[in-house]
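Right after this comes chain A.
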Amino acid sequence: MERISSPNALLDVIKKHQDARDPDKVRISVCQGTGCIASGANSVMASFESTLLEKNSSVELLGTGCHGFCERGPLVVIQPEGTLYQRVKPENVNEILDKTIGNGEVITKLLYRDEAKNTYEKEQDVPFYKHQERIVFAMNGHIDPSRIEDYLAMGGYGALAKVLLNIEPEQVIHMVTKSGLRGRGGGGFPAGVKWKSCRDAEGSPKYIICNADEGDPGAFMDRSIMEGNPHSVIEGMIIGAYAIGATKGYVYIRNEYPLALLRLENALEQARELGLLGDNILGTDCSFDITINRGGGAFVCGESTALMMSIEGKVGRPRVKWQHTAKKGLWGNPTNINNVETWANIPPIMDRGVDWFTSIGTGDVSNNPWGGSKGTKIFSLVGKVNNTGLVEVPMGISIRSIVFDMGGGIKNSQKGRTFKAVQTGGPSGGCIPEQYLDNPIDFDELTRLGSMMGSGGMIVMDDRTCMVEVARYFVDFLKEESCGKCTPCREGLRAMSEILGRIVKGQGRHEDLVVLEDLASTMSVASFCNLGLTAANPVLSTLKYFRQEYLDHIDKGECAGRQCQDLIKYTISEENCTGCTLCARKCPTKAISGEKKSLHVIDQELCVRCGVCDDVCNFNAVTILSGPER
Partner candidate 1 sequence: MEKTFIVIPEKCTGCRTCELSCAYSHPMASGQPGNPRIHAYNTKPPLEKGIQIVCLQCDTAACMEACPAFALQRNLETGAIEVHLDRCINCHACFNACSFGNIVLDPNNRVAKCDLCGGDPKCVQFCPTGALLYQ
Partner candidate 2 sequence: MIHVRINGKLLEAKKGETVLQLAQRNGYHIPNLCYHPSLKADGACRMCLVEVKGANAKPNSLTTACTLTVKEGMEVLLDTPEVSKHRNTILEMLMALVPDSPVLTKMAEEYGLKEIRLAQGDEVCIKCGLCVRICDEVVGAKALAMEGRGTETTFNPPFNEPPERCVACTSCAFICPVQCIPVKKTNDSITIWGREFDRLKCTRCGRALDLTEEHMALMMTRSSHLKPEDLNVCDVCSRKEVLGTMKSLVDGQITLERVGK
């Protein structure tokens, strides 16, 4: 494509592409996100390509970014009807082309079926999608992320044209502040306030950074944005650069994201070609370009000062901020850093306006950008829930709605599993118990509940989850990931890990709980960076809401979640066992014996407590004993 000479010309190009896109055209979109590729979307795509070629069909085939419902991948959506096929295999391709495309017939076996065995035809009716509000993800699934034309056809870069034509930099910042957009990377700091102090800071050049380090285990919303719609991040950054007066941008991207990197590099190249990046963007006197930096691999590199150290080529460890990063950041120059999702929110805000954005979410931000949480947040919903994946929801939604409406409730509820808690905010978030399921969640409410928004991780836990073990797991994760610089984080986590390690083995003491609380309180006020300052959340929140579980481990050697290997015993109940032999056949150590149609018995010497027997038993005959009954 040709270089575009002015913002007006850009509007024309957008119009041209919009007009050329026929919304009623039959279009097959195959998700090409990392999740779906992992379940075989590449061969599904290839099969569509070759079959369409064979049939000489003019049907449009689209390899899109992540649709969010990765668990059910590979996902295929047929437009314009929006028919969603899940777990599609290459051998289904012919059938889809013949029946659905050829005949308008829906293939029932490929539809999503919920626990109650209801099937859903259209993507937008599937409960997982139905309750979402997609702003950042609006185009994922509708565009091919490797084609800038697709983005333009959806109105992409329209916000940039509008800003360059009519809105002064100060006004852009004012709008971002008024929109109440808060950082999606964890801190929830109002983006506009940060932008303003960077714009007002002395020194040049000014830098902006996109934090794409995404280190929270299980979180992949940033990856999905970059893979599915890289131009939205770039457009957000260009608008930011214009508003702040920055001339250079960096995307600091996790090394483990090769696909996102590829898509982003490709998108940058396209944007440069069109004159959207580089010197004199669209013929204006705004010049800005973006460089990609590959992450150092450590979790703590996502922390803003460590990230900047890493970009500067030093070891990524948090450093002392003698002045705000906005004033003295990268190489001592004014720097503004925002998360991927934060940047991707900018174009829709500029495009659709502050009033629209503030109509979504909680609180009142008209006078105070901290007054509420506006817009949407993408959560990565995982754990013991039926539907896992990425959900974009309006701020203020309840956890219940996410877990039970979108998530489809607790997995294996037919086997009696029930909800126990959700853990939000990544490794240093906290666990929220059932009584808060209906609280409207946003930045401040999650903090109030002893957890945090973090990057939007949400792990659902059922009654077979031991909360002490949960705390131990996260403490151990953080212990490995702490950079080791400051005493409270490094040594506090070491000590916590030792204590929790004993408690889950049944070797805890009552004093341990006091010590845990002392350590936690010191870590939470005296650590150097946010990793350490929040690292005690898993311990504090479980101690607060599930103290009895700690006490049971200590006093009775009982693990309520029946998870702690040293405190449990698998047995088979006489009442329920039908002698079907399934468990005996599946037990990896052959610890189960019994004649057909008679009671089976577990040899405790051989049992390794893997839980396979419980998983496979169809009659609920396997019981896990703990505490005195053991």
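Quick note on selection: all candidates are chains of the complex that A comes from, given by their letters.
By our rule, contacts are C-beta pairs under 8 Å (C-beta built on N, C-alpha and C of every residue); 3 or more make two chains touch, one makes a residue touch a chain; residues count from 1.
A quick note: this is a predicted structure, and the numbers were derived from the prediction, not measured.
J.: Have a look at 1 or 2 and point out the one touching chain A within this complex.
T.: Candidate touching chain A in this assembly: 2.
J.: Where on chain A is candidate 2 touching in the complex?
T.: 298, 300, 315, 317, 320, 322, 478-488, 490-495, 498, 511, 515, 518-519, 521-522, 525-528
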